[in-house]
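Of the protein chains in this complex, all but one are displayed in their positions.
Then we have chain A:
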Amino acid sequence: MSAVMITRKVRKWEKLPGKNTFCCDGRVMMARQKGIFYLTLFLIVGTCSLFFAFECPYLAVHLSPAIPVFAVLLFLFVMAMLLRTSFSDPGVLPRALPEEANFIEMEIEAANGNVPSGQRPPPRIRNVQINNQIVKLKYCYTCKIFRPPRASHCSICDNCVDRFDHHCPWVGNCVGKRNYRYFYLFTLTLSLLTIYIFAFNIVHVVMRSVDQGFLSTLKETPGTVLEVLVCFFTLWSMVGLTGFHTYLISLNQTTNEDIKGSWSGKNRGQNPYSHMNIIKNCCEVLCGPTYPSVLDRRGLMQEDSPAAANSGGPCSFDNPGAQTAKTTAPLIPNEETPDDVKPSIAAEKSSAPKDDPPPAAKLPPLASPETDADTSIAKNQ
């Protein structure tokens, strides 16, 4: 007796593998841990509120009303950049669907030839030549693709990200190809805002102390002390970070490449992505094209769920890598949708209520880093 299948439409973000959180029906995409992001928000909004409450009324009257106006504009810009960095897709590369994973496995096996039994197969690396430099493309065992150059797998978000820079807990998201410029502008404008608030705090305290005395100033505007403390510590880290990223942009390097030392040192060669011109590098990174997301989080897809109650939710038969989406009906008239997937899923569900591996049984035994020669040697060392 086969289970009755109910097909319902879900948004694709609900079925995306990886450890991301989605909000607003897929419009917002963040990492799972958001605690430090809330702290960032609290610090920025809190400090600016104190500034607007304590300093701005005095400065607007005694100096110029342009001061709070500019502060508001700067604050809004900082918030816009922060939210844009935190909420956007950093450039996540979707995992390979079973057919593609299979295709790549077959290509790898063909390239490796016959491996004598007992010996581990060679590590999965493809060499490409970019700008007279050999770049190694590594295979990602989680996403089952050969990563494009400059892409890296983020273990916190469990995704491969294009032009991966780093995972930033302060913004609660990865920083990659699509949101790097917003991240840089965030650090730059936050540094400016911090310097601005710090400077005008000092100006305000000095001006008021001349009239009233230092201690009574502090008593009247207690927020000043807090602001100065927060700004002082934030300033050094933000200015340092902005300087570091300005250096990286001028060389067209990512934090990831810098940490790994991919392009530094004599033996490593030159950065093949750099235009050897600081202005050109800056223009490419900051004013280059705005890449669209390849994730299609809000697209609709069909999902088959059983009407029977015994199997655990609709995804109980999923392995994290596979998607249950049927391919859309091709344009060829009177074509059936590819139904090699349907009967195997239905058969699995009706025959075994336990979690069985899905059509992956058809794939060759999936390799893991442990079965590769070099990676296991590297681990043991």
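As a working rule, a residue touches a chain if its C-beta (ideal position, glycine included) is under 8 Å from a C-beta of that chain, and two chains touch if they have at least 3 such contacts; residues count from 1.
Here is the rule we go by: contacts and distances are computed from a predicted model.
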Protein name as given in UniProt for the chain not displayed, "Eukaryotic translation initiation factor 6", "Golgin subfamily A member 7/ERF4 domain-containing protein", "CHCH1 protein" or "Small ribosomal subunit protein uS7m": "Golgin subfamily A member 7/ERF4 domain-containing protein"
Contacting the left-out chain in the complete assembly, out of A:L93, A:L190, A:V205 or A:L251: A:L93
Among A:V45, A:A199 or A:V294, the residue in touch with the chain that has been omitted: A:V294
From A:S49, A:N112, A:N131 or A:S237, residue that would touch the chain that is not displayed: A:N131
Contacts of chain A with the absent chain, listed as residue ranges: 76-77, 80-81, 84, 93-94, 97, 99-100, 102-104, 128-131, 135, 137, 145, 148-150, 162-163, 181-182, 185, 272-273, 283-284, 286-292, 294, 296, 327, 330-336, 338-340, 343-344, 362
